[in-house]
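For this view, one protein chain was removed and the others were kept in their places.
Chain lettering (A, B and C) follows the sequence in which the chains are written, and residue indices restart at 1 in each chain.
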Amino acid sequence: MQLGMVGLGRMGGNMAERLRTAGHKVVGYDRDPKVSDTESLADLVGKLEAPRAVWVMVPAGAITDGVIDELADLLEAGDTVIDGGNSKWTCDTEHATQLAAKGINFADCGVSGGVWGQEFGYGLMAGGSPQIVEQLMPIFDALRPEGPREEGFVHAGGVGAGHYAKMVHNGIEYGLMQAYAEGFELLEASPVTHDKVAAIFKAWSRGTVVRSWLLELMVRALESDDDLSEIKGYADDSGEGRWTVEQGIENAVPMPVISAALFARFSSRQPDSPAMKAVAALRNQFGGHAVKAD
Amino acid sequence: MQLGMVGLGRMGGNMAERLRTAGHKVVGYDRDPKVSDTESLADLVGKLEAPRAVWVMVPAGAITDGVIDELADLLEAGDTVIDGGNSKWTCDTEHATQLAAKGINFADCGVSGGVWGQEFGYGLMAGGSPQIVEQLMPIFDALRPEGPREEGFVHAGGVGAGHYAKMVHNGIEYGLMQAYAEGFELLEASPVTHDKVAAIFKAWSRGTVVRSWLLELMVRALESDDDLSEIKGYADDSGEGRWTVEQGIENAVPMPVISAALFARFSSRQPDSPAMKAVAALRNQFGGHAVKAD
Amino acid sequence: MQLGMVGLGRMGGNMAERLRTAGHKVVGYDRDPKVSDTESLADLVGKLEAPRAVWVMVPAGAITDGVIDELADLLEAGDTVIDGGNSKWTCDTEHATQLAAKGINFADCGVSGGVWGQEFGYGLMAGGSPQIVEQLMPIFDALRPEGPREEGFVHAGGVGAGHYAKMVHNGIEYGLMQAYAEGFELLEASPVTHDKVAAIFKAWSRGTVVRSWLLELMVRALESDDDLSEIKGYADDSGEGRWTVEQGIENAVPMPVISAALFARFSSRQPDSPAMKAVAALRNQFGGHAVKAD
Partner (left out) sequence: MQLGMVGLGRMGGNMAERLRTAGHKVVGYDRDPKVSDTESLADLVGKLEAPRAVWVMVPAGAITDGVIDELADLLEAGDTVIDGGNSKWTCDTEHATQLAAKGINFADCGVSGGVWGQEFGYGLMAGGSPQIVEQLMPIFDALRPEGPREEGFVHAGGVGAGHYAKMVHNGIEYGLMQAYAEGFELLEASPVTHDKVAAIFKAWSRGTVVRSWLLELMVRALESDDDLSEIKGYADDSGEGRWTVEQGIENAVPMPVISAALFARFSSRQPDSPAMKAVAALRNQFGGHAVKAD
């Protein structure tokens, strides 16, 4: 089928290629004219036959909002917008309502797999009405990995459910990464194992309980830099981890592991910790323990 | 080659079978005469040709200690004992010293893979001298999964290093399991996703960042009981998680995720929490908040 | 000065008494006619001379909203509403805007001290314009403890700042309580100290680094029930702890301790933990570890 793809970066660009390889016609637009197939969103819309489907794959928040605002003006009743970015699920409801006012359909789709998805397929979590999701199945089927559909795709519920499932996916991902990371640090720190860390991780690749795709990536990273000495211990976070913990709080779900992973990222970005200044100040106050000047 | 296998339970029994399938001669001993090939440890030792190799696969602690005490009496100089159970790495040094006094060799081997290892192979982490590990390679090669040796086996260092690597493996495993578990609880708790939890986990099987063997097991568990209503939220711990956190403390390695996973297990086994009695008591004291009678 | 007090429960009723003892004229209203001085909010407003000040001391959320809606209708330009309940600081802005439309002033005031405040005074954190806070100082001075004003009162900033400071106060309180609670549980669990727990807490009352008002309350609780056997380990939470962690997330502030204290309360209220069902299910899947039937 035909699809407009807005945003041709690391994710959108690769997805467009995978779709084309599968035989779909993809018309792409990107702010960067060097990678864009069209001059403008209007141009993209003009090149698609109605009823159109336009997949938005741009940074969540203001940029996604702006693209959807424009599409609301350019598209017609019966067309469909899919937000495949990392939007917050609550934004989906707003976007769906905004577009529904013009008769435009909306679906959300969480997309996992990163830069590897073009080759191996993307894990997909969709939200929206059954009819719209059904219409889009050829696209979803081309994007997802080979194998049974239900092992790489889920229609998770109504509008927002796709991004909700993706949010939880990312929250879990934070916890998984931090678990490997703590194990890495201990293996590095211990005199028992510190010269065998990369080999130990590699040996976990098959047969063990901890084998996973993230483990394979860890092995890959250690093969090029066996103590990660070239990388700074600094980790950004993109929103889903925060929302997962917030949803834990909203639903009274204890989240000790996922929150700890999130806070470790916050800490990693602090050149100095205000909280630990307070601890140092208190120790100095009661015990006369020396403090380090900042 | 020939191998004595002491302990023919879920792990040792399956391992003996895998070794036999690979063409090794395995003489097994178990306290349970129904599954034992021999009448006694002495009998087992008598049926092996020198230099003998005896793999101990019994519960860590007193039972392993007892078996090694007996073997120290029964074996001869040049024989080798392998501890494949979940012993603490510090016990390995003691066992190695005890056996070395009689000229008996010792190696330790962490074994991962659970009940699936018989079919798919076990992830192995060995500790001991290069010569001894080299001698045992036919056994290790038969036990580990197919594929490159270094993806399912590591000689992690001297005596104890195998169990140390296995300890960290299990610590990571605790964190991974808890991450999936928190995600499960949130998906269940949220009205957005609570009727699609099993389908969402299944859809994560391919293409996603969180795909792993543990995820496949989670999918399997949810296929037979889609909200886990038949299982109580009660989790034992077998020692390695505790030792991992203790080693984190010893080496000043922050372990927020692995410790949180460990503490969640402790909490899961408490019918009532003494700490939360104290919190409830305090809230009652300052705020007149009602307490529940125990 | 004159003050209307809406809500005469454990907090409002005691505060009204403390204010009267200090010589202020307080007209109280409560839904419960047995404790109310007036028949209605309209009646209360009628009994105050303009410019009026009405302190709202009712549960946060819908009930506070309802009272402020009514007061917005009943009061006149130049009157002032103070929200002294545990409202979220973002609600203060909404209430201030709503009232400002009628020329009515608004201030928020976090109040700490619980049932002990009537006798010893309340710790106060106020938000609002300098003029309005200045006008209300006789009320704040009567409510706060004796001693220097700045040791029991702070004008923390504009509208909302008082409740923000109170929110952080309560977040800290969660962490403090949990720290004592964990210590209590360890002292109880250890054979070294388990028969001396109450005596040890009491001995910390003077001279130690951990002495505090909460410690005194803990001593008091242990004096009437030395192992807290009469109390269930079940702790509610009233919102400020959640908001504190959410604000930590919003501001990228690591909150390992306060979040852990919050999650411990969530756990304390679960008859069975869905997350730990998942952990038990996974252990059963890979290791054949027995699960407990639910």
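Going forward, contacts are C-beta pairs under 8 Å (C-beta built on N, C-alpha and C of every residue); 3 or more make two chains touch, one makes a residue touch a chain.
This structure is a prediction, so every number in the text was calculated from the model and none was measured.
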| item | value |
| --- | --- |
| Where the missing chain makes contact, among the chains that are shown | A, B, C |
| Chain not shown: contacting residue from C:Asp30, C:Asp79, C:Glu182 or C:Asp237 | C:Glu182 |
| Residue touching the undisplayed chain, where the options are C:Thr21, C:Thr208 or C:Ser229 | C:Thr208 |
| Residue, one of C:Gly9, C:Gly61 or C:Gly157, that touches the chain absent here | C:Gly157 |
| Hidden-chain contact residue, picked from the options A:Phe140, A:Phe184, A:Trp204 or A:Trp243 | A:Phe184 |
| In chain C, positions touching the absent partner | 89, 112-114, 117, 120-125, 144-147, 150-154, 156-157, 160-161, 164-165, 168-176, 178-180, 182-183, 185-187, 189-190, 192-193, 195-196, 199-200, 202-215, 244, 247-248, 251-258, 260-261, 263-264 |
| Contact set of chain B toward the excluded chain (per top definition) | 209, 242, 245-246, 248-250, 252-256, 259-260, 262-264, 266-267, 269, 273-275, 286 |
| Chain A residues touching the omitted chain (full complex) | 10, 113-116, 177-178, 180-182, 184-185, 188-189, 213-214, 217-218, 220-221, 225, 228-236, 256, 260, 264-265, 267-268, 270, 272-289, 291-294 |
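Methods note: only the chains that are shown with their structure count from here on.
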| item | value |
| --- | --- |
| Pair of chains ranked first by number of touching C-beta pairs | A-B |
| Chain separated most widely from chain C, comparing mean CA positions | B |
| Chain centre separation in whole Å, for chain C relative to chain B (CA means) | 46 |
| Between chain A and chain C, centroid-to-centroid distance (C-alpha), Å | 38 |
| Chain B, residues touching no fewer than two other chains | 113-114, 178, 180, 182, 185, 189, 213-214, 256, 260, 264 |
